[in-house]
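Of the protein chains in this complex, all but one are displayed in their positions.
Take a look at subunit A:
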């Protein structure tokens, strides 16, 4: 029986897929930025270990700028902080998206089942 409050199963599946792909996207972005932040940490460690007047270069928007460790290090540190801020933002976005999914699931009384055709 057609009921206004009950969307057809195909719609629910599509909505679920949308939730899923959003979560995946955020997760992917977070792991990308995590890797980048780890990269920065290694570079910072290396830069702190060498004499501060050593020549160093930084690539800014495709242009390589010459400087010394002393001038490059703060920029790299600032960059890392920026990345970490974005990660925090994305994580809160992720938990919001997870909550959305949970409340959607509760609202429409949806149970998520494992696809039996998928590899076990």
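The rule we apply is simple: a residue touches a chain if its C-beta (ideal position, glycine included) is under 8 Å from a C-beta of that chain, and two chains touch if they have at least 3 such contacts; residues count from 1.
One rule holds for everything that comes next: contacts and distances are computed from a predicted model.
> Would you mind picking the UniProt name of the chain not drawn here, from "U6 snRNA-associated Sm-like protein LSm4", "Prefoldin subunit 3", "Small ribosomal subunit protein uS9m" or "Cytoplasmic tRNA 2-thiolation protein 1"?
The UniProt record for the chain left out of view names it "Prefoldin subunit 3".
> From the list A:76, A:97 or A:110, which touches the chain that is not on show?
A:76
> Would you indicate which residue among A:10, A:64 or A:88 is in contact with the undisplayed chain?
Only one of A:10, A:64 or A:88 touches the chain omitted from view, namely A:64.
> Would you indicate which residue among A:21, A:46 or A:103 is in contact with the undisplayed chain?
A:46
> Which subunit A residues touch the hidden chain?
36, 39-40, 42-43, 46-47, 50, 54-60, 64, 69, 72, 76, 79-80, 120
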